[in-house]
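All protein chains but one are shown in place.
For chain A:
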Amino acid sequence: MTEPVGARLHPLTPFVKGWGYFVGGGLILVNNESLRSNLEIAGIGLLGVLIGGILLGALSWWFTKWQLTDDAIRVDSGFLFRRTRIIRFDRIQAIDVAQPFVARIFGMAELRMDVAGGGKSDGKLSYFRYAEAGELRTLLLVRAKGEQVAEQQLAQPEPEALLVVPTSRLLGATLLSSTVIGSAGALIWLIVATMVLDFHIGLFAGLPLLLGVVQPIWKQVVGNHGFTLSQTDHGLRTKRGLIDVQRQTIPPGRVQGLLITEPLIWRLLGWSRVELDIAGVAGKDEGDDELQGAQLLPVGERAEVAGVLARVLPGFNLDAIQLQRAPERAKWLRPIGWRYLSYGADDQVFVTTSGWVSRRTSIVLHHKTQSVRLAQGPLQRKLNLADVHIDTPLGPTNAVALHRDANEAAWLTGAQANQARVARQAIETTRPHES
């Protein structure tokens, strides 16, 4: 077997990757009663753990090499089981530079490449010096976009921010979200019931409720802290996070759809959240059952939302789209929500709205349509209604025109299939090289 050529990662990589292992090993040794009495054994043990860890880490670092070939990035790794991964530039959907907490202390960063159909860890390359990671990202982006730009293009200066979401609004929006209000209400009731009414349910029940209050706040306020949206030559870029700073670039042409969510209380304040469907990004966040797309705006005011939409979809105006409400007989299936079911379309997008507590507006692009489905259940048949699903690749947007008149739905199915083809052909003539 030929020894792979290429560059190694940052020498401190094993330490940054394995810090949890060292801390864990140390904690176990310190906490172990029998070892605490005998410091000598504890010391030897700790030393053993340390040396073993460093050795393993160093070996893995030594055998991991990356290089750029003509059309791909190649990563060789593993000392017992060799593995070569080749990621073609044209398959890279988005590239982030991420800085987990420990890496940030050492001024290091990792490169996360989103590959269509790939899992979370498939396109991770860690760690680099921060500046180096930025340069490599620029380089890869240039290659991924197929432009013949010289390699030595340096990392761009931090682009000017289009908008920054203030932390106070993040906090306010989270506190007013239904999960937090519901959990907090239940928690207060539980405390009152236990204290005043002497009603012993046990405070164990409070634990998940407490989690329901704390977890969203943590996720929103810490995870989205200082959310900044900016425009670069390679697309829109977002930056967020207090502890783990995440950067994400949204290449134009990869956007498949948008989802605007307006929970009940937010609506009164004119706030909404905008998420994006991007090829390769769906379901990236681990531990989340719900598919999550790229956040475009965690919480924004109406004018900001309109501005962001105009950036992503040039020439698009949501208000200009004529929304068709579902027929009134849909109330037999959706007693309250039928009023909020509607759909609309122009030559670029298909829009559906639904939900009376939390209103969701899905916007999908015609030329990203994967298939169109017409579906009808037994009750709908009695009412002469049918659903039309516009399927786009996995992501938060779910464009379904629910409970339409059956004839209209059948017409819509055909029309959307045609529209998808027409839109795609139009795109192909204007941008012949795109994927």
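Note that a residue touches a chain if its C-beta (ideal position, glycine included) is under 8 Å from a C-beta of that chain, and two chains touch if they have at least 3 such contacts; residues count from 1.
Convention: contacts and distances are computed from a predicted model.
Using the UniProt record as the reference, specify the protein name of the hidden chain from among "NADH-quinone oxidoreductase subunit M", "RNA polymerase sigma-70 factor", "ABC transporter permease" or "Membrane protein YdbS with pleckstrin-like domain".
"Membrane protein YdbS with pleckstrin-like domain"
Just name the one of A:113, A:386 or A:402 that touches the chain not displayed here.
Of the listed residues, the one touching the omitted chain is A:386.
Would you indicate which residue among A:111, A:229, A:245 or A:420 is in contact with the undisplayed chain?
A:420
Which residue among A:179, A:358 or A:376 touches the omitted chain?
The missing chain is touched by A:376.
List the chain A residues touching the unshown chain?
Against the left-out chain, chain A lists 116, 254, 279, 367-378, 381, 386, 389, 391-394, 406-407, 409-410, 413-414, 417, 420-421, 424, 434-435.
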